[in-house]
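The complex appears here minus one protein chain, its other protein chains still in place.
Let's look at chain A:
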Amino acid sequence: MATGALRRTPLYEEHKTSGARIVDFAGWEMPVQYEGIKAEHEAVRTAVGLFDVSHMGEVFFRGPQAEEAVQRLVTRDVGRLSVGQAGYAAVCYESGGTVDDVLVYRRPDDFLIVVNASNREKDLEHFRENTKDLDIEVTDESDDWALLALQGPEAVELLEGFTETDLSSIKYYRFVEGEVGGMAAILSRTGYTGEDGFEVFVRPDDAPRVWRALVGAGAAPVGLGARDTLRLEAGMCLYGNELDAKTTPLEAGIGFAVHLDKKEEFLGQEALRREREAGLRKKLVGFEVEGRGIARHDYPVVLNGETVGRVTSGTQSPTLGEAIGLALVTPEVEDEFEVVIRNRPVAARAVPLPFYKREKK
């Protein structure tokens, strides 16, 4: 690796013990799979899986103007979040291009923004550079937290066995400070899989005990490989694929997280308003490959022989048994187009997102 020493999460030894295959991801030595991507994917869809996502960054905003700072930095109106509520948001440049996609947690006395590992340093610089005039403190506490995601239809029941915290009272996208196995934790009913479950923030020293307890109780360890197939089936964006500095959140189909009407001006608001009025230059579509082959990131999308976009993510969907993908294409693209798979144009058909939606109990 050209970029110096790779970092390890507090759960690295647990992954080795569980037989994980380790890869370099955004400068971290992370488990890409244990038993196999398909088996892990299925465990999350039908039972319960456990992910180590400790590489993600935790940035806290504190001080009298913390809310003002967060309002300026993210596309969601965080004034509408109540204490104990989390919201998905984009962070934009003045141009409307995307710096990162994040979760904003409104806590009693501060805001927590959970950022992508690959964007941590860039985000911090962006956050600080654009809030210099405000009376706030921006602190990167990523090294003070481990983050575990317990996901799947049996996740809540399994976690209930390890905590006195009343999980049933925590609604989707809500969080509480509680405990797991007697260890302090933030329990957040969020995830990146399309299933019910929790993301659990614990202290690094406590993480291995929590991990072992949950795996011991039957949670399947799940690596980044299945994390990607699960989020893709759920139609969720991945920064670097669907989102980047040249793509706005409106183009990437996450307009639901962009509150153009919010009173507090946010970075990129003007550009996004103009884009909304003028019409999008490109749009995100979900598709299924109708011919033979699997679409992959960066494969060209063509219509009548002309390149009209690129595949942003693509895989063989373990749940559907079909090759699925997301693509950023020009606005005139409708239901039918082709994806060029190794020099061969293959028919594809646009389908509504998400590809997979769990049945609500």
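Simple rule for what comes next: a residue touches a chain if its C-beta (ideal position, glycine included) is under 8 Å from a C-beta of that chain, and two chains touch if they have at least 3 such contacts; residues count from 1.
Keep this in mind: contacts and distances are computed from a predicted model.
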item: Protein name (UniProt record) of the chain left out of view, among "N-methylglutamate synthase subunit C", "CidA/LrgA family protein", "Glycine cleavage system H protein" or "D-alanyl-lipoteichoic acid acyltransferase DltB, MBOAT superfamily"; value: "Glycine cleavage system H protein"
item: Which residue of A:8, A:38 or A:310 touches the chain not shown here; value: A:38
item: Sole residue of A:128, A:174 or A:296 that reaches the chain not shown, by the stated touch rule; value: A:296
item: Chain not shown: contacting residue from A:31, A:57, A:225 or A:325; value: A:225
item: Positions on chain A contacted by the hidden chain, ascending; value: 32-33, 36-38, 41, 225, 228-229, 292-294, 296, 315-316, 318, 323, 342
